[in-house]
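All protein chains of the complex are present and in place, except for one that has been dropped.
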Amino acid sequence: MDNKVNYLLRLGDNAMILSQRLSELCGKGPALEEDMALTNVALDLLGQTRMWYEYAGELEGRGRDEDKLAYHRDAHDFKNCLLLEQPNGNYADTMMRQFFFDTWHYFLIRGLLSSSDARIAAIAEKSLKEVTYHLRRSGDLIVRLGDGTEVSHARTQAAADELWMYSGEVFVYDAVDNAMVEQGVAPAAAELREQWLAHVASIFAEATLTMPSPDAWMQSGGKQGRHSEHLGYLLAEMQFLQRAYPDAQW
Amino acid sequence: MSKEWPLWEVFIRSQHGLAHKHVGSLHASDAEMAINNARDVYTRRNEGVSIWVVRAADIVASSPADKGALFEPSNSKVYRHPTFFPMPEEVKNL
Partner (left out) sequence: MYAQMVETGLKNVRSLDDMGAEERAFQERIDAGVKIEAKDWMPEAYRKTLIRQISQHAHSEIVGQLPEGNWVTRAPTLKRKSILLAKIQDEAGHGLYLYSAAETLGVSRDELLQALHSGKAKYSSIFNYPTLSWADMGAIGWLVDGSAIINQVPLCRCSYGPYARAMIRVCKEESFHARQGYDIMMSLAKGTPEQKAMAQDALNRWWWPSLMMFGPSDAESVNSAQSAQWRIKLFSNDELRQRMVDQTVPQAEYLGLTVPDPDLKWNEERGSYDFGEIDWSEFHNVLKGNGPCNRERLRTRVKAWDDGAWFRDALVAYADKQAAKAEAA
């Protein structure tokens, strides 16, 4: 597969899988205002997914549109990072997953604004405001949950400790990522990682949370299609109708 | 029952508006959350540019007897407007 197509699918799949996870929470949030916010983020991410998939399909030139890409790939062909497919857990888990992702996503999208690929730069431009807001929101919540009650502090710390090992995969570049850097399409890992660590450290400090060690072992494999056991179930639910009725238009 | 989030009144001045208009209320634990929530609740359809939130308890009103984003419009969410779905001519009342 062409490196850029692969890269675009990685971006699209991250947004797709996270959006899907958030959609599971419809009507089940801890407050009405949170229900609104969660759905808002899910919708924003889905919009971004569609832009990435559209471009990937075009570049690939095999006639795969956004729905073919979303509904007709099996788990081993999905290229999202492992963090996004982790289950929603309790609300601290949900928000910590969100915060770790939003921080990376914000710096990434900013980096993509100056991509040598004009279409990617344009998609990044369109996504920037949303992604900026998502980070603001998830950061605000982590601060409040960390520095809230003893219970919220404990849960939020536990979520940070649990999800930490999934937070590094985005910075582990393989041949595909490196090709993108070489071509000036995507920002290098080192700078992104530095920005990420600085921002997380600052929010965690405000939240009275302890940041785990940056040198801790990080899980990976998602980008290369080696996923956790969660993804299969997620896709089975998501893809059911298209698989069950292959001739249908919806 | 645990302590309830206070009530906030929300005022929005739209992109070409001259003044902030009261659009409704919501519950939030503090001002920052109120602004964030107001954006999510009240600016979903190209609706707002400037948001004010005020604690309902801080509003002083005249007695009736006395008569008399941060945030940017979301242009890509076109499908929210009913005209996006072309309805056949023959079908009425939609």
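Which chain is which? They are A and B, in the order written, and residues in each are numbered from 1.
By definition in this document, a contact is a pair of C-beta atoms (placed from the backbone, for glycine too) under 8 Å apart; a residue touches a chain by one contact, two chains touch by 3 or more.
Note that the structure is a prediction, hence the values are computed from the model and not measured.
**Student:** Just one of A:10, A:79, A:105 or A:144 touches the chain that is missing; which is it?
**Tutor:** A:144
**Student:** Given that one chain is not shown, which residue among A:14, A:49 or A:103 touches it?
**Tutor:** Reading the full complex, the residue touching the unseen chain is A:49.
**Student:** If the hidden chain were put back, which of A:6, A:40, A:195 or A:220 would touch it?
**Tutor:** The one listed residue touching the chain not shown is A:40.
**Student:** Residue-wise, where is chain A in contact with the chain that is not depicted?
**Tutor:** Residues 20, 23-24, 26-36, 39-40, 42-43, 46-47, 49-50, 53, 66-67, 70-71, 90-91, 143-145, 147-149, 151-152, 155, 237-238, 240-242, 245, 247-250 of chain A touch the chain absent from view.
**Student:** If you put the missing chain back, which residues of chain B would it touch?
**Tutor:** The missing chain touches chain B at positions 1-5, 7, 23-27, 29-30, 33, 41, 44-45, 61, 63-64, 77, 79-82, 84-85, 87-88, 90-94.
The rule we apply is simple: only the chains that are shown with their structure count from here on.
**Student:** Based only on mean CA positions, could you tell me how far chain A sits from chain B in angstrom?
**Tutor:** 29
**Student:** Which bits of chain A are touching chain B when the two form their complex?
**Tutor:** Interface residues on chain A, with respect to chain B: 31-33, 36-37, 40, 43, 47, 126, 129, 133, 136-137, 140, 144.
**Student:** Under the definition above, what is the set of chain B residues touching chain A in their complex?
**Tutor:** Residues of chain B touching chain A: 5, 26-29, 32-33, 36-37, 39-41, 44, 69, 71-72, 76-77.
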